[in-house]
Each structure stands twice: as structure tokens, then as C-alpha cells.
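Left out: one protein chain. Kept in place: all the others.
For subunit A:
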Amino acid sequence: MILGLPKRWSLAGYFVALVITLPLVAILIQAMIPDESVFGHLLDTVLPTYISNTLLLMFWVCLGAILIATPAAWLVAKCHFPGRAIFQWALLLPLAMPAYVVAYVYTDLLDYAGPIQSALRSFFGWGSPQDYYFPEVRSLGGASMMLAFVLFPYIYLLARTAFMEQSSSLQHATRVMGCGPWQSFWRFSLPMARPALAVGVALVAMETAADFATVSYFAVPTLTTAVYDTWLGYGSLSAAAKLSAIMLLVVFTMIGFERFARRKQQLFQKQSGAEPCELYSLKGIKALLATGYCTLLLLVSFLLPFIILLNYAWQYFDESWHVEFLAFSFNSFYIAAIVSVISVTLGILLMFISRVSPRKADLLPSRLSSTGYALPGTVLAIGILVPLTYLDFAVNDLYEYLGQQGPGLIFTGSVFVLIFAFCIRFSAIAIGSVENSYKRISPSLDMAAITMGLKPSSLLWRVHLPLLRKGIFAGMLLVFIECMKELPAALLLRPVGFENLATYVFQFVSDEQLEHGALAAIVIVLVGLVPLIYLNRSLEQQG
């Protein structure tokens, strides 16, 4: 749009995009390398189970999440009932819970030795597991439920927004035609919200595919755990890369689905009227049911696990509060801080280029750079280690060629590799956040600035940045919590001996003694809560 953004801006954009897509390319290349029959052996024995587990898990989690989230979203968006104002934001809280922590807590509760089964046994006088039936928590079904409980807020958030934005005149029309609330939901609200639901489902499916810790704790082998085991167990990078390629196929199918759904979504939502639609006022038993449903949901997905976690932390406080704990927290914090600054900087750069550049091809870097989020942590780790190891050796070869002692593994052996990986994975979030704020800056402002003779860099510094402040902040917060929570990439890429909160907590989960690491888990949750509440508030202000 500007009459000439210097070429070096575009070059910078393409360079960033190239670096971010590097892991993807590396995996595809690595997958072509023969692997001494490890993959063939897996294919003959366990791979079909891994794949079907992954697909079944995705299916059940999505189904579960949609069944949980849609009624809650509709109630909050369209009805008045006691507690609505609280549920509006409180139902987002489960997002701050790492799924494996919830899984651990519920295993403790529902296991054979847990309080629930013990109580049942003593009440009915059962003696052994053969005397009665109780669903096994550590199973595909159990994992699906745990993941659905922490991931449903994605669908809830998108569906709630979609329901709220639905045109009130259409809603009036349904009433005139004689639809009650129930019929109006089935025949109008739900079909209209389908695209938003589809986006939510795609997000949930992607998160499910990327989950490592929950399925590994529940001993449900999926593609993610298979990548991890094949790599570390069989020591075959090529076979792991082949599995990763299969997984990418699954994930990109999801993204295609999401894009397809989103295309339609714009079409629908443009029709939405500005005036808020009238809320159904629920009374008596109906209000009770609505409040009860939302309370139960909040209790099960967040409050109960959180309280149990607090209790663990209280009991084991002396043991958990030590110097190492502070060191691990510091590791988590500083890496998250660095990554959020870098990601947002990249986001601003890329979106600035795609907004201002007159060249159509300059839209590409920001799109390409958003693909990083699609790579599950385990897959990303492989994709990063391959090229960075080459780089490490190249640097050392160069030193030795010059007759000097090489610097060692400066890329893969330091926290650089972690920061690099997190930036690639989470830049998409920053880009999205900046993009949303950019949409609200009128193009006429740019024109005015150019008329007054501002150069592109001054346009960015003096006009855009001050106006983007909120989006930048939101983006940084989001990237920050994702970094705090990200586990598989951290597990695989951390320098030996490096520990952060997520890896520290997971170590206790996998040793079946989360009690000792509960304090760290609470820090992860609390840090995650702040941005959620902030984001929800800014969403409401927009509304």
C-alpha cells in the first residue's frame, strides 16, 4: 500500500519464514532416509494400534469437548441465570491446567485404591476387583475425558462468541415463528454457530494430537509417545521422523478442515447485527439446572483438581520449597520471557510487512510462519535437532579448520535450542494476536502518516506500535503461558541436567508422586490464570 517498502524488509520477512519452516523440511528429508527396518517392524506390530489410538482419542476428545462446551456456551451467551457473570470467565480457567496434572489427580481419586472405589467397596461389602465393575481410569476413555475437560474451553470460547454475535433480528424471527428457547437453539443458534464450533474442534484435535504427558501417564500408546519411544528407545531418528510425517498428515488435515470452516465463518458473522440480543430469563428449576450444570463443570474441570493440588502442596510444602524449586521456576520464567519478546517482535515484523508492502508475495512470510504451531512438540524437537546439529558441527569444523579449539555444542547443547524451538512453535500465537490488533487500525492512519512524510520504520515505531500495545501485550501473555506449559519439546530438547517447572512436575507425575511436585504445578496454573483473566476482560470490552 505504501509506495515502496524497501526490499530489505521483504527479505527479512522471508528469512524469518524460512527459519520457522526449517523443522518441517528437516523432518520430511529425514523421513526419506532408510532406517534399518525399525519402521517396518513397527508397522508389522504396534503401529496400527498407535494410529487407531490417536484417531480414536481425537474423536472422543472432540466429541466430549463439544458436548460439554456447547450447552455451557449457549447458556452463558443467551440466558440469564444466577452466576452467569462468573461463569462467563470462570469456564475458561481449565485451560490453565496442564492435562497431565488433572489426569494424575483423577487417577488418585478414581483408582482402585482411591477414596471413591474404597468407599463403594466398604459400603457394598465388595472385597476384590472381581466383585464389581468400575471403569478403568487409565485407559483410552479416561484419557479422552481428561483431555476433554481441559480443552473444552477452546470450543466454549469460540461458541460463546458466535452465539453472542448472532443477529438478534434473526432470533426475533425464530420467536415470531413460535420457537421456544429449546427449538431456537436447535433450529437457529446451533446451525449458525457450526463454523465456530468447527474451528474449536480443530484446535482441540490439534492439541490432543500433540499431547504427550497424559497418554504416557495413562499408558495409552499414541503417535506422540511412539515418536518419543522410537527415537529414544530404538534410537532411530529416521523411523521417528517417519512417524512424525504420519502425524503431520493428521495435523495438516485438521488445519485444512479449520481453514475451510473459518472461510464460511466470516460469511456468517458479517451478517450479525450490532445490537445485543435479548437474553432468555431462566427461572425456577431451569435456572437451577443451568447454574447447576455450569457449577458442576467448573468443579470437575478446575476447582476440584486445583483444591487437591493445593492440598498436596500444603502437605509437602517443606519438601517442595527449596533452592532447586526456585531455580527451576527461574528457568521457566526467563525462557518464557525471552520467547514471548522474540515471538511478538517477529509477529510485529511479519504483520507490518504484510500490511504495508505493495508486493502481493509479501503476504506469504506471515502465513508460512504460522505453521510452526502445527508441529506437535515431539515432532518439532526432531525437526530442530537435525539442522541445528549440522550447524553445530559446521561451526566446530570451521574453528578446527582455522586451527582453533572448537566451542563445542553451542546450539544444541545450550538453552538456545529450547528458546529456538519455543519461538518456532509459538510465533503463530503472537502473529495472530498482532494481526487482530492490526485489523482495528484504520488504513487511513497509514496514509495520513505517509502523506506527512514518515518512513516505514517511523510509521512502525511512532504510529503502529503505540496503537498495537494491547495486542502486543496479549500476544506476549499467551506465548508466555504456552512456554510455561510446553512439555514434550522441553523434555526432548533441554540441555542435559536442565530442568524447568514443566519437566520437573512431569518427572513426579511419571514417578507417581506428584504430591512432591505439587507446588511447581500450582505455579504453572497460577501463571496461566493471569493472562486468561486479562484476555477475557479485553474480549468483553470488545463486545
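The rule is short, and it goes like this: a contact is a pair of C-beta atoms (placed from the backbone, for glycine too) under 8 Å apart; a residue touches a chain by one contact, two chains touch by 3 or more; residues count from 1.
Quick note on the criterion: contacts and distances are computed from a predicted model.
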Refer to UniProt and select, among "Oxidoreductase", "cysteine desulfurase", "histidine kinase" or "Fe(3+) ABC transporter substrate-binding protein", the name of the complex member that is left out.
"Fe(3+) ABC transporter substrate-binding protein"
Which residue of A:4, A:127, A:178 or A:403 touches the chain not shown here:
A:127
Would you mind spotting which of A:98, A:200 or A:221 touches the chain that isn't drawn?
A:221
Given A:138, A:175 or A:194, the residue that touches the chain left out of view is A:138
Given A:41, A:80 or A:286, the one touching the chain that is not displayed:
A:41
Pick out the residues on subunit A that sit against the missing chain.
41-42, 45-46, 49, 112-113, 127-130, 136, 138-139, 218-219, 221, 229, 231-235, 237, 334, 338, 341-342, 385, 389, 392-393, 396, 406-410, 412-416, 492, 495-497, 507, 510-512
